[in-house]
Structures are given as structure tokens and as C-alpha cells.
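As you look at this complex, bear in mind that one protein chain is not there, while each of the others sits in place.
Here is chain A:
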Amino acid sequence: MVGEDWGLIILSFLVRVGFFLFGIYQDAHFKVRYTDIDYFVFHDAAKYVYEGKSPYARDTYRYTPLLSWLLVPNHYFGWFHLGKIIFIIFDLITGFLIMKLLNHAISKKRALMLESIWLLNPMVITISTRGNAESVLCCLIMLALYYLQKGRYTMAGLLYGLSIHFKIYPIIYCIPIAIFIYQRMRKEGPRAQLTALLKIGVSTLVALLGCGWAMYKMYGYEFLDQAYLYHLYRTDHRHNFSVWNMLLYLDSANKRNGGSNLSKYAFVPQLLLVLVTGCLEWWNPTFDNLLSVLFVQTFAFVAYNKVCTSQYFVWYLIFLPFYLSRSHISWKRGILMVTLWAVTQGIWLSQGYYLEFEGKNVFYPGIFVASALFFLTNVWLLGGFITDLKTAVPFATASKKNN
């Protein structure tokens, strides 16, 4: 860490403080609140916890109780906005870990620019300052990867298990992580390979099952139902970016009349692509490549998910600095990619606006075509990322020292 790094962290902190204070001002003086709707849910749930009750007493609280525990200080100190500061801290630690994990072979200027993709990204900043808990999960994942890089597998596993406890999706990372460890320990023989894999595997399970068991003991079936099962049986009929969305809506309405349920199999292509992209680690099993593979894998997961809102983009955004540090995509092509991503998203948002705020019937073709275009753009980007990843070998050899 040099002066410039600390400078960036301090600047990031100050910007977040600015957004945070503006949020308090906006909440007090404007009709449209700055604070995220979910934050009210966390805050209310924490109140029940503070009173010794279950966080699930709050309708639509569908997360691990741990999250509500984090916000108990809100009620202890009687300050509604306190939890946002906690989220900002997690957000900054994530930025700090990105700095730590970014390969130092690149120029300082480039590194600072890439770190800013997280630290000075207005989307990231608004997410944590509005009180969205996504930064907690991002921080856990980054921390797990940090210990993985250091070779401290037990610690990495515990954190990784905890991150799966928070939101199930990081479970997809187990394939590339396992490949990475397996290949890294190759020189040390099969015994060391197995030990390392067992260490991280068992500690992951201990954290995941331990947390799950503890929460189940404390809050009973409601915890399992609300935090996990709900995500399986929910219908997701409300409009969102996902290409599956219209079909899910029509199928859920059609259920009564015995219609098709193609949308039930939404997980199949998603699972297939997540498995296959995860295996991209095999051909170039470096830590730097692992981070890029996680980027591509998460991108595929989000693109094929049956629900997709802009907060999901953060899931792959944490890996973008690593990916870009090794990318060979030209500036021109990069700009084209970003533009297409933004334009197709903009088309969808315009349709979403017509539906949501003007009550126009734009379900078909409007919303549907827009989400299909956005999906196809994402797929095209994904194709570009994969090709790029496969050509990234020369640079990776240079970075092997780092492992």
C-alpha cells in the first residue's frame, strides 16, 4: 500500500460520507426517499431481534437472521441510519481487498483506475449508502478469496461457507476454486492436494451448516422457509430484466388452466453454463485467472437467472477490475460492449417506465423484446469475455510469481 492507495480509500470514504449525508437530507426534505426499501425491512427486522423476537416477524424479510443482527445497533443507539455506515464499511473493505488482490504487475495508474471501478463507482456507492446489504456479501466473498490466495484454506472455507449462508449463489464458485487448489498443489503431490481440498471443503461445510443449524435452532422452520425455500417456490411474475420474465408471468397465471411450464426448467441452461464456464479455470489455473473466471461465471449466472434486477450487476462488478487487468479487449471494442449493454438496458428501462409509471400495456412486445435484446447482448458480451479469457495466457505466465 502506498500513499496513492490510501488516497483513493480516503477519497472513496469521503464520497460515501457525502452520499450518506445527502441521503439523510433527501429523506427529510423530498417526497422520493433516498433510503432503499429493503433497508426498512432490515431495520424493522432488527427491531424485532432487539426486542428478542424473530426477524421473520417482519413481512418480506427473506434473508439470514445474521443480516438483521448487524442492524441491531440501529435500535440500541436509536439511530435509523447507523446500519448504512456498517454497509459502507463493508463496501470499503471490499475495495481495499480488491486493491490487495489486484495483480501488481500492472502500472500504478492502471491499478488505480481499475480499483476505482469499485471504489468510485456511483452505482456501488449508492447501493451501500442507500442501505442495501449487497456489500456485506461482496466483502465476504472477497475476504474468502484473499485467504485463498494466501493459502489459508480453513479460513477461506469458513468465510466462503458464510457467504453461501448469506446468499446461495456463491456456491457456483466451488468448481473453479476446487480446480484452482487442485492445480496449485499439483507439485506437492496428491496427498497435499487432497488435504487442501478437504480443508477448504470441510470448513465451508462447517460454516454453512453450522450457521444454518444455529439459525434453525433459534428461529425454526420459518428461517428455512423464508431465507431459502421461498426462493425456490416464488413465482417472480413482476417485470424485471430476465429473459424468462414474461414466460414466468404467463405460466404462473396459466397454472390454474393447466398450461405449459417451460419456465420451470429455467435453471437448466443456467446450471449448464455456470458449470462449463467454471471449468475455464482448468486450462489456466492461476489465481489471477480464477478471478477472471469468477467474473465470467457470475456474468453467465446473472444473464441466465430467472430474476434479474440492477442490484445483481454488483455480483459480477466486484470481479470486473481483475478481469480488465488481464483483458486484451481493445478500447474500441470495449466501448462498443459497454454501449450495447447500456443501450439495451436503457431500452428495457424505458419500457419498464411506461409500464410502471404510465400504466401502458407494453408487456408484449415492449418489455419482452427489450429483455430478449438485453439478454442477447449479455450473451454476446459473455462470448467476447470467454474468447478473451482463453487468449489471456501470456500475461498469466508473467503473473505466476504472484501465487
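Worth a mention:
Basically, contacts are C-beta pairs under 8 Å (C-beta built on N, C-alpha and C of every residue); 3 or more make two chains touch, one makes a residue touch a chain; residues count from 1.
Heads up, the rule we're going with is that contacts and distances are computed from a predicted model.
You can't see one chain of this complex, but its UniProt record names it "Protein PBN1", from the set "Sof1-like protein domain-containing protein", "Autophagy-related protein 101", "TBC1 domain family member 15" or "Protein PBN1".
Within the full complex, the residue among A:Ile10, A:Leu205, A:Leu229 or A:Ala253 touching the omitted chain is A:Ala253.
Within the full complex, the residue among A:Trp6, A:Phe22, A:Tyr221 or A:Tyr364 touching the omitted chain is A:Tyr364. Screening A:Leu209, A:Leu262 or A:Ile335 for touch with the missing chain picks out A:Leu262. Residues of chain A in contact with the chain left out of this view: 37, 40-41, 44, 59-60, 105-107, 110, 234-235, 237-238, 243-244, 246-247, 249-250, 252-254, 256, 259-260, 262, 269, 272-273, 276-277, 280, 300, 328, 355-364, 368, 372, 375-376, 379, 382-383, 386-387, 390-391, 394-395.
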